[in-house]
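Can you keep this structure in mind? I'll have questions shortly.
A single protein chain has been omitted; all remaining protein chains appear in their positions.
Then we have subunit A:
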Amino acid sequence: MQQFARTFNFMNHNPQPSIQNKKDPGFSGLNPYQFGFKKPENYVFKSKKGLDKSTVEEISFHKSEPMWMREFRLKAYQIFVNKTMPMWGGDLSGIDFSNIFYYIKPTAQKANSWADLPPEIMDTYDRIGIPEAEKKYLAGVSAQYESEVVYKSIKESLQKQGVVFLDMDSGLREYPELVKEYFGTIIPAADNKFAALNSAVWSGGSFIYVPKGVKVELPLQAYFRINAANMGQFERTLIIADEDSYVHYVEGCTAPIYSTDSLHSAVVEIIVKKGARVRYTTIQNWSTNVYNLVTKRMRVSEEGVGEWVDGNLGSKLTMKYPSVYLVGRKARGEILSIAYAGKGQHQDAGGKAIHLASETSSKITSKSISKGGGRTSYRGLLHVIPSAKNVKSKVVCDALLLDRESRSDTYPTMRIQSQDVQIEHEATVSKIGDEQLFYLQSRGLTKELAEAMIVNGFIEPIARELPLEYAVEMNRLIQLQMEGSVG
């Protein structure tokens, strides 16, 4: 059995099935996949199921955190307990907080098994054509994405520029002052119940600091961050872009992320200082048992630019509204959101733009696709305070329904308290028409291919903003999902 010598807790906050390499015929006799919790022998610490104060204390203890973080977690836990569940958005009644493992500290050595993965996930990896090394990473089978050579050169050039790119736990250890200054300032624990939960039990996520004037040319991708905790159940990301800097962070991937966790609740805080620009791209495709409840927010200072590109393909229910707080003059925010809901899925997604200064501008573009009884909702907020003058904003939300069983709703909230604003709002709901399908079919395309082509055309305005390989993968994936072969 292949052993990975590096720590990696991608999706391993909970018990992970024991692992073997599919390519290694010597281990075919090991346990078949069981869709339940199974404790591997090599974890040194696992919290008990459910959450109470002692669990939070244990987590902090095992991470050897500074006192302030421990206090922060405990306070957040109290807020989580006191806050009621949101009564809007999707149906959250299926979440059982007492039936979740909140933390597992992985050992330095761990091994995983291909055979333990559900076959449909493997099948999808094959059909998307993901390289073997990456598959292992995605499946949580590998401790790392094996592109060390590439990574090393990137890492060196980043270090030379003074860029910090670490997992959040390491960030807290190595840059305690910087973390303390910003952590929880953009999204306080009291923001909402799930932000409070994340604040109490967070683990993993990314910590990025880009110094003044530094432009990071290549997108920073989570999978280059070797030997680090990655996305998990309660990951926490903090990005600080100092004045006039630039960084594009790409998180997640288009391949289905297999998780036995039923709850993913992340928090992403981004600080865009004067004249800086940050773009954050996520394409997520959680398995369809997952509640994906994420709070993402950017604070954008004078002449800064904050951009979210957010794609949600998987999960049972997603509630996610990336937001831009435009706090300085001429700050600009852009949110691009794509959602695909198939059978049994509800994507409640959108964006928020809060204009707190003059000459600020924002643009929200949302595209959603529903098929097979799936449901998409656009939920957005546009807020302009009275003192903000000469504000511009444009909101475009388009929904595409692929059949009669599917559903799409729009919940736009506009709170415009200033007179000096220029606001545009467009919303369309379209169906793939029989005539449109017939037209494409009459040129030799099967109905399925014709539908996929219409859908790809529909999301093209957002797909073209993605790094090429992501755009290609996303198109293929949506096509696969439409065939009903996934999820």
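Basically, a contact is a pair of C-beta atoms (placed from the backbone, for glycine too) under 8 Å apart; a residue touches a chain by one contact, two chains touch by 3 or more; residues count from 1.
FYI, contacts and distances are computed from a predicted model.
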From "Probable septum site-determining protein MinC", "ABC transporter permease subunit", "Ion-translocating oxidoreductase complex subunit C" or "FeS assembly ATPase SufC", the hidden chain's UniProt protein name: "FeS assembly ATPase SufC"
Which of A:218, A:453 or A:472 contacts the chain that the document leaves out: A:453
Interface residues of subunit A (partner: the chain not displayed): 433-436, 438-447, 449-450, 453-454, 456-461
